[in-house]
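What follows is a structure written as structure tokens; I'll ask about it next.
For this depiction, one protein chain was excluded, whereas all remaining protein chains were kept in their positions.
For subunit A:
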Amino acid sequence: MVAAPGVHDPAMRGIMGTDRMGRGGAMTHGTIRLEDAAATMGGQPVWQHVSGSFSPGSMTAIAGANGTGKSTLLRVIMGELPLAQGTITRGGLGPRDFGYLPQARIIDRNFPISVTDMVLGGAWRQTGAFGRADRTVRLRAAAALRRVNLEGQAERMISALSAGQFQRLLFARLLMTDAQVIVLDEPFTALDTPTTQDLLALVCEWHAQGRTIIAVLHDIHQIRTCFPDVVLLHAGRATWGRTPDILTPVTLQRAYGGARDPWPETGMQA
């Protein structure tokens, strides 16, 4: 496990304030709400009649078999893909309030860029497109790298990192964005258990700070143990609600097929 968040560490406090709950005021602020929404990709419907909301500070997993439109839902949430039908409101949240973790495989890991420069990419909103990274921003970058156990790797090129180290790097960049809503697309795919636990602890910490977490996940056991809310996508529809109500043996069997409840409550992922 990574060390507990350093509230006594002044650099750390700069990265992620601890009083995020107070920012929003009324509860409607920061609520992402979909109403009778439908999305299409290349003219083909992906899902439709989707209604539900992510309230501020909620922690929601998006589950479903491959090709059910989980990533599409993320793109809709972040405003990158317009809805084919229905409405989405974001309670006053703008693009700058979102932090995004893309699937690691879409990133060009051979690009000649150092770990530090990659993390500084997360400070994009502070530095702007052209501004230089000043001392404060660089200190925050160093603290973010420390937080994910990558201190000492700052000057290495990203191509030299292992898959686990690279994912830690992406989380450090996410720390830099200091975003109110954190959107994760398969954050723990292909990671070993210690790395997964470290990074999951970081996600739980963000949740505790009052940030909204939305994550596409494949590990049903992980969802059951850590994510209070879930959106289960299946056959063009979404089932939305509290995790124990939604992830029942019947719904899982329908969504994923195969054996009845392939993820019994007690066991690990099959």
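Methods note: contacts are C-beta pairs under 8 Å (C-beta built on N, C-alpha and C of every residue); 3 or more make two chains touch, one makes a residue touch a chain; residues count from 1.
The rule is simple: contacts and distances are computed from a predicted model.
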| item | value |
| --- | --- |
| Absent chain [UniProt protein name; select from "Glutamyl-tRNA(Gln) amidotransferase subunit A", "Metal ABC transporter permease", "Succinate dehydrogenase iron-sulfur subunit" or "ATP-binding cassette domain-containing protein"] | "Metal ABC transporter permease" |
| Candidates A:V183, A:V216 or A:I246 - the one touching the absent chain | A:V183 |
| Hidden partner chain, touching residue among A:G52, A:G86 or A:P102 | A:P102 |
| Identified contact with the non-displayed chain, of A:E80, A:D134, A:D192 or A:D245 | A:E80 |
| Of A:I113, A:L139, A:A163 or A:A201, the one touching the omitted chain in the full complex | A:I113 |
| Which residue of A:G52, A:G121, A:G164 or A:G241 touches the chain not shown here | A:G121 |
| Interface with the unshown chain - residue positions in subunit A | 75, 78, 80, 94-96, 98-100, 102-103, 106-108, 111-114, 117-118, 121, 124-125, 127, 129-130, 157-159, 173, 177, 183 |
